[in-house]
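Quick notes on the structure that follows.
Every protein chain of the complex appears in place save one, which is left out.
Moving on to subunit A:
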Amino acid sequence: MRRLPVYLLLDTSGSMSGEPIEAVKNGVQIMISSLRQNPQAIETAFISIITFDSSARQAIPLTDLASFQMPDIRATGTTALGEALQLVSQCIDREVAKTTTEQKGDWKPLVFIMTDGVPTDSWQNGLTAFKQRKTAYTVACAAGHAADTAVLKQITENVVSLDTADSATISRFFAWVTASIGVTSTRVEDSGKEVTGLHELPPPPAELNIVV
């Protein structure tokens, strides 16, 4: 079966502690529960969570929705976004099956990045590695005004920003991510076509500003 891999890159630096990190955890939890109600998503979508603070780690390897369990996420340290990009590149290489004449590979992965700050590591190498991987689309979300949208714009053309990193706004972001994963899994199952960009996704809610 062709899986639809979804990578969530979540900023867990110290500035996220308190309300923002709780909102992120809650958002992911609700996202998983509601995707489990979608017949196409529960069969095709596989989720991985990569967190980054002073370093990056894969908290959850690519896991099907039915067996997914929420990890404990804590906010501490700095913002190693470059390392996270490096890590997701390695994960894609390792976890996403390629199509050959003998096997049908996975669908191209979806990548969602959420950060509230500026990278504190040398992130250019990570960016170069990530750019070499093929994704169906990558969406970067700048949560609050401290996030640097110019940096995110270099990672992907699909950048959205949240005016505040409070729980209501963050939950709207995850609701939109949920809808986007739902639409993509329906689309790949129905027509066998990948979604390629923001314009094919459900319209983002008013809280999400599209950065052009």
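Please note the rule applied: contacts are C-beta pairs under 8 Å (C-beta built on N, C-alpha and C of every residue); 3 or more make two chains touch, one makes a residue touch a chain; residues count from 1.
Here, contacts and distances are computed from a predicted model.
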Practice task
Out of "Protein phosphatase 2C domain-containing protein", "Carbohydrate ABC transporter permease", "3-oxoacyl-[acyl-carrier-protein] synthase II" or "NADH-quinone oxidoreductase subunit M", flag the one the UniProt entry gives for the chain missing from this complex.
Solution key: "Protein phosphatase 2C domain-containing protein"
Completion exercise
Which of A:55, A:76, A:99 or A:122 touches the missing chain? It is A:99
Problem - Hidden partner chain, touching residue among A:43, A:95, A:148 or A:166 - result: A:43
Problem - Residue numbers in subunit A that touch the chain omitted from display - result: 1-2, 33, 36-40, 42-44, 65-69, 72, 99-104, 186, 189-193
